[in-house]
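Left out: one protein chain. Kept in place: all the others.
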Amino acid sequence: MFLKSIINEDDCKKRTAMTNIELNKELYKKIYLMRKAEEKIQEVYYTDVMKTPVHLSLGEEAIVAGVCQALSVDDQVYGTCRGHALYLARSKNLGAFYGELCGKVTGVAKGKAGSMHISCPESGFVASSAIVSSTIPVALGAAFAAKYKKSNHIVAVFFGDGATEEGVFWETLNMACLKKLPILFVCEDNGMAIHAQIKDRQNYSIPEATRSFGLSVHSDDTTDSERIYSITEQAVQDIKKTDVPHLLHLKYHRYLEHVGVNEDYSAGYRGQKDDYADWYARDPVLFQREKLKLLGIIGDEIKLMETEIDQAINESTKLALDAPFPADSELFKDVYA
Amino acid sequence: MFLKSIINEDDCKKRTAMTNIELNKELYKKIYLMRKAEEKIQEVYYTDVMKTPVHLSLGEEAIVAGVCQALSVDDQVYGTCRGHALYLARSKNLGAFYGELCGKVTGVAKGKAGSMHISCPESGFVASSAIVSSTIPVALGAAFAAKYKKSNHIVAVFFGDGATEEGVFWETLNMACLKKLPILFVCEDNGMAIHAQIKDRQNYSIPEATRSFGLSVHSDDTTDSERIYSITEQAVQDIKKTDVPHLLHLKYHRYLEHVGVNEDYSAGYRGQKDDYADWYARDPVLFQREKLKLLGIIGDEIKLMETEIDQAINESTKLALDAPFPADSELFKDVYA
Amino acid sequence: MKTITYREAINQTLVQEMERDPAVFVYGLDVTDHKGIFGSTLGIEDKFGAERCFITPLSEDAMTGFALGAAINGLRPVHIHQRVDFMILGMNQFSNMYSSCRYMSGGKLKAPIVVRAVIGRGWGQSCQHSKSMHSVFAHIPGLKVVLPTTPRDAKGLLTTAIRDDNPVIVLEHRWLYDIEGEVPEGDYVIPIGKANIVRGGSEITVIATSWMNVEALKAAEVVQRKHGVEVEIVDPRTVYPLDEETIVASVKKTGHCIVADYDWVFCGFSAEIAAMVSERCFKELKTPVSRLGFAHTPCPTTRPLENKFYPSAVEIIRMVENKLGLELADLRGEEFYSYENKFKGPF
Partner (left out) sequence: MKTITYREAINQTLVQEMERDPAVFVYGLDVTDHKGIFGSTLGIEDKFGAERCFITPLSEDAMTGFALGAAINGLRPVHIHQRVDFMILGMNQFSNMYSSCRYMSGGKLKAPIVVRAVIGRGWGQSCQHSKSMHSVFAHIPGLKVVLPTTPRDAKGLLTTAIRDDNPVIVLEHRWLYDIEGEVPEGDYVIPIGKANIVRGGSEITVIATSWMNVEALKAAEVVQRKHGVEVEIVDPRTVYPLDEETIVASVKKTGHCIVADYDWVFCGFSAEIAAMVSERCFKELKTPVSRLGFAHTPCPTTRPLENKFYPSAVEIIRMVENKLGLELADLRGEEFYSYENKFKGPF
């Protein structure tokens, strides 16, 4: 199940030529897809057809959509166990997405990876990992390879605020700056690591401390994907021009529990939903839909985009559910090359 | 072989009452001891009686003597494989020092530890390690224990510039600040890690980056141990008053090869000896000897101090050489408590 | 004696030991939240305060070294990991520091540390949330490694571990948390280094670790019913130090030995047991020692492959039949443990 219209292979070439309206429509489609794809998971998860812990992306859509929109197809991304949005930003293959979550042969990794390790190397989402911080140095090596091969692409690595507490993060920053590698660090700061608040974990300010390691840092808490797109576009240009690695420190609110498909404000570790009213008022999907309207796009056209996506999601899910599981012999395949 | 006169058990209590002259004599004795103890190793090493790689302290004496002079006997220190000076600053037991280097039963760890793991827990030099950075988090735990037990002592951990490149260093800084632990980080920056210059390894400035983690930082490149003593005394007071961990960033020149007993300027990795003429002109031993003279201490008195130390070193070495090796059965002892 | 779960037994032990000894404290990621490490640390912070029960930054390496510093200064840290896979970030401290700290001090320092970690299978936990690694830890001199199976063992062994003056790694299988059993209410200890004969039998010995005891018990019951053969099950409980005598005595009696270990086979604990038994029961063994463990692959996510990755009661039954030359029993209609019947929705 391919969503042809959503991501265009030569996006990047077109982008400069893209009108503001086209750009915003594109962003909306991506954000809407992320939102609806996750909601579909929420819907079916209780039936146990997806045997894989899920760390949903609800709330962070603008970041992933905005950053990825500013990357070219040759630029790579690396992620964490919260990787659904990243997959959907990079891969058109919705069938392989749901196939993977359902553990089917149609999955992007034949069901071996599940949600926590989802990737799509053929679309430049090269790897994700459920060990916090562990793709960060891998992305460093990827950036080195890009430079070594004199390719002109950059590598973006996504991680949470918690990941900055692992020593390997600081090791990576140092090496990236020392070797002037084309890498963009994207810190998606939701202020939480599982149920622990950032103030109980960090004595440093992420932008300040990373700046002291030599990076160019840009912070924001917008839910406007176009703004994030612009920031990223600037960062990518800078990286290529100056050889200084950049870090985007972007805040968002995690809508759901850490892992799983439910809200859990009642658990008490971070206040009630009302305490986050400002975030919900700026919800990335709502925000972008309003923006399209402001740009003069009529409700019907929006509805059309949405319907196409809804249908694709429904069909992909159905296909995944109907697809076969891998044969037992698959267990021993691809351990070694 | 105990050097009674060198370190006084209630140093700390006396210290406030110490005159400037007493203090400087004390510092000179320690620095002289460190220098001569290492020179003795240089002298005998070629006979293979010390079967243990040695990372000598020549050049750094003022730092270790100055910092330790400002600590109380209850304050603890942790070190690295370059730990001789630290041992000599804290322990009066010269016999156990040479015994350890010679691998004899009289050694502080019965010869098991050798040079690279030397310590003297009973004198508050609790542990050292030959894995770069690996006592840094251990010192963190020790500082936690001090606070937990409401003791009023602090923990000082010594390490090189290279150690700051290990992620665990930054992890430790964060936790230390977060928990407001009574810890003093002492970075002995010789600009080298083995044969690698700092500019090829670090893209950050140690004081700036550590400050951004929330520490109070003091940098210096003095070879005046009294100055280092004063800086440390201030830092210790501050730590106790403010609960903010401190870092001393102190530069020095490593006189010898990384490991072993020789000069190796001819190897070419860091220029010739002449390039470091400014350091040698300010050599900690010379400097402190001159200062004593300026303070009006006559040559004879200095000579007397030196002779006592020289004799103690000679006797301790002889005793160590004559002492027996541990019995084979010792191999299996003290693996488990 | 009360019947309680494994998670309650752990929780009770922590409370009792913290009450008994003010030097004991508990820390790690997530230990104070409302989930409380699958329930095992719930209520501890409330009872003992934030000094003795606290969370940390996501810094496993530093926080592993931290325990050593606290321990050599008279405290008794209990460091907890939601998954053993995260504990590996502290591997340098385990192999280079914990292991040799006492030895390198000439016996002057002691390091009474407990590191608890959850191992094994959950619901599609995949390759980075499912290891066991006891074979690796036990390989390194200076460490002790414990794998409690029953609620009673969990309490008795954790109590001993906390009172032990050495680093002790306690690995708890996640599925065991729901297991119920009789547990004395007061204080008691189970020595580290003493195996448990889980089931007496005379015809074949199964050495099983952790969750594999549940599988082995089921297999033994089926084999008994179908073939009238009595399987003896020995749970070493502690990987290092190892109670060789109990194992050897059992195999000398039965002449057959299967090792069902909850880990990879190659260079694993099953290899150690097989090597040791093959040497010490050389004359008595009627068939070579057989080994069962994880498939030599990373752990996959999807149902059928995950089921095939892990060893199970069915494989033990087939191995017993094979070794004793029995016909294969018809296993249709048998009910084997499956998490499928337990899971509904998120974590």
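Labels for the chains are A, B and C, by order of writing; each one numbers its residues from 1.
What we mean here is this: a residue touches a chain if its C-beta (ideal position, glycine included) is under 8 Å from a C-beta of that chain, and two chains touch if they have at least 3 such contacts.
Keep in mind the model is a prediction, meaning the values are calculated, not measured.
The chain not shown here makes contact, within the complete complex, with A, B, C.
From the set A:I63, A:L140, A:A196 or A:L250, the residue in touch with the chain omitted from the display is A:L140, counting the whole complex. Within the complete assembly, residues 45-46, 48, 51-54, 103-104, 107, 110-117, 129-133, 162-163, 165-167, 193-196, 200-202, 257, 259-262, 267-269, 325-328, 330-332, 335 of subunit B touch the chain that is not shown.
Mapped onto subunit A, contacts with the missing chain fall at residues 76, 107-110, 112-113, 117, 119, 121-122, 126-127, 129, 131, 134-146, 148-149, 155, 167-168, 171-172, 174-175, 178, 333-337.
For subunit C, the residues in touch with the chain missing from this view are 61, 85, 88-89, 91-92, 95-96, 99-100, 103-104, 126-128, 131, 133, 135-136, 138-142, 239-240, 242, 264, 266-272, 274-276, 278-280, 282, 285, 287-291, 295-298, 300.
One rule holds for everything that comes next: only the chains that are shown with their structure count from here on.
Between the CA-based centres of subunit A and subunit C the separation comes to 37 Å, rounded to the whole angstrom. The centroid of the Cα atoms in subunit B and the matching centroid in subunit C are 42 Å apart. Work out the mean CA point of subunit A and of subunit B, and you get 48 Å between them. Counting partner chains per residue, subunit C has residues 56-57, 59, 61-62 touching two or more of them. Along subunit A, residues 165-167, 200-202 each make contact with two or more other chains.
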